[in-house]
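Sending over a structure as C-alpha cells; questions will come in a sec.
Every protein chain of the complex appears in place save one, which is left out.
Note that the chains are named A, B and C in the order they appear, and that numbering of residues resets to 1 at the start of each chain.
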Amino acid sequence: MSKKDLKIAVIGGGSSYTPELIEGFIKRYEELPVRDIYLMDIEEGKEKLEIVGGLAKRMVEKAGIGINIHLTLDRREAIKDADFVVTQFRVGGIDARIRDEKIPLKYDVIGQETTGPGGFAKAQRTIPVILDICRDIEELAPNAWLINFTNPSGVITETVLKHTNVKAIGLCNVPIGMVYGIAEILGVDPKRVNIDFAGLNHLVWGTHIYLDGEDVTEKLIDSFAGAKSLSMKNIPEFPWDPEFIKSLGMYPCPYHRYYYLTDKMLDEQKKEAATVGTRGEVVKKVEQELFELYKDPNLNIKPPQLEKRGGAHYSDAACSLISSIYNDKKDIHVVNVRNNGTIADLPDDVVIETNAIIDRNGAHPINIGHVPAKIRGLMQAVKAYEELTIEAGVKGNYYTALQALTIHPLVPSATVAKKILDDILEQNKEYLPQYK
Amino acid sequence: MSKKDLKIAVIGGGSSYTPELIEGFIKRYEELPVRDIYLMDIEEGKEKLEIVGGLAKRMVEKAGIGINIHLTLDRREAIKDADFVVTQFRVGGIDARIRDEKIPLKYDVIGQETTGPGGFAKAQRTIPVILDICRDIEELAPNAWLINFTNPSGVITETVLKHTNVKAIGLCNVPIGMVYGIAEILGVDPKRVNIDFAGLNHLVWGTHIYLDGEDVTEKLIDSFAGAKSLSMKNIPEFPWDPEFIKSLGMYPCPYHRYYYLTDKMLDEQKKEAATVGTRGEVVKKVEQELFELYKDPNLNIKPPQLEKRGGAHYSDAACSLISSIYNDKKDIHVVNVRNNGTIADLPDDVVIETNAIIDRNGAHPINIGHVPAKIRGLMQAVKAYEELTIEAGVKGNYYTALQALTIHPLVPSATVAKKILDDILEQNKEYLPQYK
Amino acid sequence: MSKKDLKIAVIGGGSSYTPELIEGFIKRYEELPVRDIYLMDIEEGKEKLEIVGGLAKRMVEKAGIGINIHLTLDRREAIKDADFVVTQFRVGGIDARIRDEKIPLKYDVIGQETTGPGGFAKAQRTIPVILDICRDIEELAPNAWLINFTNPSGVITETVLKHTNVKAIGLCNVPIGMVYGIAEILGVDPKRVNIDFAGLNHLVWGTHIYLDGEDVTEKLIDSFAGAKSLSMKNIPEFPWDPEFIKSLGMYPCPYHRYYYLTDKMLDEQKKEAATVGTRGEVVKKVEQELFELYKDPNLNIKPPQLEKRGGAHYSDAACSLISSIYNDKKDIHVVNVRNNGTIADLPDDVVIETNAIIDRNGAHPINIGHVPAKIRGLMQAVKAYEELTIEAGVKGNYYTALQALTIHPLVPSATVAKKILDDILEQNKEYLPQYK
Partner (left out) sequence: MSKKDLKIAVIGGGSSYTPELIEGFIKRYEELPVRDIYLMDIEEGKEKLEIVGGLAKRMVEKAGIGINIHLTLDRREAIKDADFVVTQFRVGGIDARIRDEKIPLKYDVIGQETTGPGGFAKAQRTIPVILDICRDIEELAPNAWLINFTNPSGVITETVLKHTNVKAIGLCNVPIGMVYGIAEILGVDPKRVNIDFAGLNHLVWGTHIYLDGEDVTEKLIDSFAGAKSLSMKNIPEFPWDPEFIKSLGMYPCPYHRYYYLTDKMLDEQKKEAATVGTRGEVVKKVEQELFELYKDPNLNIKPPQLEKRGGAHYSDAACSLISSIYNDKKDIHVVNVRNNGTIADLPDDVVIETNAIIDRNGAHPINIGHVPAKIRGLMQAVKAYEELTIEAGVKGNYYTALQALTIHPLVPSATVAKKILDDILEQNKEYLPQYK
C-alpha cells in the first residue's frame, strides 16, 4: 500500500452518519491521503444521498484539501478499485427498524435494533445484501479492506468471513464509548485509559481497566457501582446494582442491560413505545431534523446535533482503524475478528469483539484463553444464536431460523419464537429473497 | 472385586424409594451377591426409616434370599467397608423442596426441585452434606463406589469429583425413562431401543434413536411430534409443537419443557400452586399415603402405587449399574461422569450425562466431539451456572451465588436473582453452614 | 441390515492371506450369513487369484456351507451392491516392498514396509488406487462398509475418511496380537485380557492392561520387562530394557522398537539385508512356498504354514468386526477411526487406533482425553508426518512429500530425506500418476 491516492467506497453513503465519517477523513488527511470518496446509496435513498453528499462536499471544500466526493447509485462504480469499502447501509431503512422493535414487544420480548429478535430480523435482511456486495468486491476490488459498521456488526462480519473471500473487519463504537465513559469517571484524558475487552459485538465485557497501565478495575468498581453512566444514547441508563457489579468484577457494556436487567428494560421499552415511541421512532424524527439541518447550504461542518443520534466516536473508530491499516501502525483497536482460538471457549470460525493489533495485514487479536464461567455461558449462548442466525440468513432455512430465535436468551419459549419468526418473515417479505 | 459378599450402604435409607431399590437387588441376587444392606438415615427420619426398613425386611424374607437389612442412624457404621454407597438423601426433606418451589414462583420464575433457583437452593443445602459423606468414604471405605441419586444429580456428582477423592458415578432415571417412552411409542421391547444421549443431568438430548441398530430418529420425529408423551410424573405433559421438534431434529428430555416452553410451564405452575399445590406439596401427600401402605405388616412387595411418586426405573438404573461394575460387564449405561473432552464444547473437569461403557474400573464415556450449535449454547449456559453453583456451595460465597443465579437462563435479571438468593439464604439458614 | 444374504468383496483377493479370511467366514457362518465372496485382483495377479481362489472354493466345499466364491478381475463387478468391501491389496506387490526396504537402508535409515520412508512410499503408491476404489464404492455400493487392511492401514483409512464419502474402518492385527501375547505371559484365555489402546496404527500403546477387569499393568511390567515377547513375526524380537519399560509404565507395540531401539534395529536390518535378505525378500520366498502349497488340489483347509507369513489373527480381527457391525453387537474392538477429539492432543480429522464400540452404525471410540507427555510427543510427530504423507499422496506435491519425509522421526536430515524421496519417486514412477 505504498500508493498515495486512496479510494474509499461508502455503501449506504446517504446515512446521517456520513458527516461524522467525512470529518474523520478530513482530520486525518495528513496521515491518510484519501483522494476519492464514493458515497453510494440505492434509488430509495437518492434524496438523502444528495443532501448529505452536498454537506460532505462543503465540508471538504471548507477544509481546503484535495478529497473528491462522488455521489453514485452504481455500487460497482463505487467499489471498483477501492482501497477501503465502508458499509453503513440499512436494508429497509428506519421503518424496518421500527417494525423490528415492535414485533417482539407485541409478545413481551425485548424489541431492540441489534439485540434479540430485532437483531435477528435485521440480520436476515442484511445478509443477502452484504453477500452481494462481497461478490462485487471479490470481482472489482479483491485487495480492498471491508470495514463493516452495518449492524448487527459481529453477525454481518462473521457472515462475510465464513462465506466470502473478502478481507473484513467489523467495527462498533461501543468499546471506544466505554473507554471514554471510564475516562470521564476518572476525569482523565481517554488516551490514558486502556481496557481489555472480551466478548461479542454488543455483548462485550471490559475484563480489566487500566489507567496509565495500572490495573484499576477493583478500585473503579467500588466507586463506580451504582453510578448512572457508561451508557449510550440508544439505551436507557438504568444504574447497575452495586452488589451485582461487585459480583461480576468487570465492566458490562451498555447492551448487557438487556440481559442482566431484562425485566426493567422491557418495562421501560413498553412504556416508551406507548408514549414517545420506540427508539426507532425517536431516531426517525432525529434523522428528519438532521437532514433538514444538512440541507442548509451554509452548513460546512459536522453539526453538533449529530451526537444525539447515537453515533459518537464513529469516526474515531473507523478512520483511525483505516489509518492504522494504511500506516502499518501496530497499535491496538477493539474490533470484530475471526476468533481462531483467541477465546478458547468459542469455535475457531466465529467472530468475536476483542483487542487486536492492527497493521497492513489486518487485525491480529491478542490472546485471551479461557474466560471466567460467569461470563462464559452467556457469551456461548448468544454466539450459538448468532451462528444459527447466519446459517438461516444464508440458506433461508425456516427451521434453522426457528432454532436461532428459540435459543436466544431473551426469548421465553419456542412458542413465542415461532410467533415472532412468522411475523418477521411476513413483515419483511420483500427483503428476504432467500426464504422464497 | 472377586469377593462374594457385598455390602451396600444407602444414605437416606428412609426414603419412600427404598422398596424400589430393594426389589432391584432381590431381582439381581443371582448375579449380584449382596449380603448386607445398611439403610442409614438421620434422627429426623428415624420413623420413616423404621417403616420402610420393616417393609424391606419383609421383601427380602419373602424372596427367601440371604440379604441382611440393617437399619442405622450411624453413617460411619453404614459406610465402613461398604462396596457401594448409594446416596438418595434430601437435606431438609419435602418441606425444603416446597420452599424451593415457592420462592422463585413469588417472582414469576420457574419453581422446580432441580431446575432453576429451586435446584440451586437444593444444591447449596446438599453440598456440605455430600462433602461430609465423602470424607467418611475416603476414610472408611476408600475403594467403595459412590452411586449418587441425590439431586441435582449432575451438580452433586461434579462436586464430589472436583473436591474429593471418592470414585463416584451420578445417576438419574430420566434417560432410561426416555428409552421406555420411545419403546412404548414404537410398541417394542425397550431392549431393542438405543439412544445416543448428550447433555447434562435434567438437560439431556437424545441425539439419535435406534431400533435394532437402525437410526429411526427422523422417522420417529415425524410420527411423534405433537404426541403427548415422553414425559414424567413430575412434569406437566404439554405436547411439543411439531415444527419445533422438526427444527430441533432430536429428542428433548422432559425437563427441557422448562426451557423451551418456559411461559406455558410457568403459568401451569402458578395455576397448580394456587389450586392443588406445588409438585412438592402433592408429593408430600403421596409420600404420606405411601408410608401408610408401607406400615401394613402384610405388605411384602414393592406396592404399585410407588410409580405415582415418579421414581420409575430407579432400581433398573441403580442396580443394573452396580451389577455392571461388579461383573465387569462392559455394557452401555447413561451416567453422569467427568467430561474429560467427551463433549468438546465443555470444560474437561465438569460432569456431563452421556452413554458410557461400564466395567469394574468405572464409567468410560463414548466420545461425542462437538455438538450442534442448536443445543450447544443452552448446554454451555446451564453448565456455567452449575459450575458457579458448585463453587458457591463449597465456599459459601455470596457473590458467586449471585452470579450463578443471575446467569441462569430462567432468571430474568440480576435484580430478581438477588431477591431470590436472599430469600433462599434466609429460609435455608439452618442448612447452610458454609454461608456463615 | 435385516437382509440375510451378504455379499463380500475382497480387493486383492489373490493375496496369500485370503485363506485366513475364508476360514474366518466359515467359522462364523451361523452368525454371519455370507452368500457371496468376490475375490478380485488385477491382471498381474491372475495366476495367484486362481490358485488361492481354488483353495478358497475347496475350503467352503469341505465346510459344506452355502458360500459362493467368485473370482474376478472386474473391480466394479466385485463392488456392485457389496455389503462389505475388504481391501488387502498391495500396489506393486512384494517387489515394490523390497524396494521400499532397500532405499532407506542405502542411507542408513530404517527400511520397513510401513514405518518410516518405506511406509511413505507404500502410501504414495496406494493412495491413487484406494481413491479409485472409493469412487466405485460411492457409485456402486454406497451403503457398503470398507474394512481396510491395506498398509499403512491408518494412513490409508485417513485418506478415505478425509477425501471420500465411504464409510470406512481401518484394521490391523497388532493390537489383537498384543492381547494374545499378554494372555500367553499370564497363561490365561485371551478373552480374560483387556487392554486400553491409544495411539496410531503401528504406533499404539497399551496404556492399561486388565485381567478379568483388574488393572495388572504395574504387576505385569515388573515380571515382563526384559522378556523376549510381545513381538511379531515381521519384527526382530529384541527384549526391552527393564528400566526403560518401567519408566514408560505401559506397553509399547512391537513396531515401537523402530523408534525406541532405532540403532539396534537398524544394525539388525543391515545385517539381515546382507545375509538372508530384507524381510520382504524373506516373505517373497515364504509366499512362493505358500502358493505351492495352495496349488495342492487335496488341500482344503488353511495350511498352518500361513502363520509364518505374519498374518496371525487377521481373520479374528476382520471377520469378528464385520460380525459386530452386522449383528449390532456393541462390543469393543481396536480399530482405526476418525479421532474427533477422542485423543485431545491430536486434530479432529485424523485417524487414530483405539478401543471403540462397534455396532451397525460403525465404530464409536471410547473417550481418552489427554495422553501423558511421554507418549504424546512421538504420537504427534508421527501423526504430522502422516498428514503430510496423505496430502502429498493425494496432490502429488513434491514439496509436501519432502516435508513429510524430513519430519519423520527416523529420518536424520532434510538432506537424507531428499535423497530417499528422489529414489522413491524414480523407482516407483509407474505407480505414481499423481506426481506427473
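Criterion: a residue touches a chain if its C-beta (ideal position, glycine included) is under 8 Å from a C-beta of that chain, and two chains touch if they have at least 3 such contacts.
Owing to the predicted nature of the structure, the values given are computational and were not obtained by experimental measurement.
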item: Visible contact partners (per top-of-document touch definition) of the missing chain; value: A, C
item: Of A:Glu139, A:Asp212, A:Asp267 or A:Glu426, the one touching the omitted chain in the full complex; value: A:Asp212
item: Residue among C:Leu261, C:Leu306 or C:Ile424 that touches the chain left out of view; value: C:Leu261
item: Selected residue (touches chain absent from view) among A:Gln269, A:Thr342 or A:Asn428; value: A:Thr342
item: Chain A, residues in touch with the chain not shown (by the definition above); value: 1-2, 210, 212-215, 328, 330-332, 340-342, 344, 348, 357, 359-361, 364-370
item: In chain C, positions touching the absent partner; value: 241, 243-244, 246-249, 260-264, 345, 347, 370, 373-374, 376-378, 380-385, 387-388, 391, 398-400, 402-403, 406-407, 409, 412-416, 418
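As a convention for this text, only the chains that are shown with their structure count from here on.
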item: Fewest hops from chain A to chain C - one hop per pair of touching chains; value: 2
item: Computed distance of Cα centres, chain C from chain A, in Å; value: 55
item: Whole-Å gap separating chain B and chain C, where each centre is the average of the chain's CA atoms; value: 45
item: Overlap residues in chain A, where contacts from two or more other chains coincide; value: none
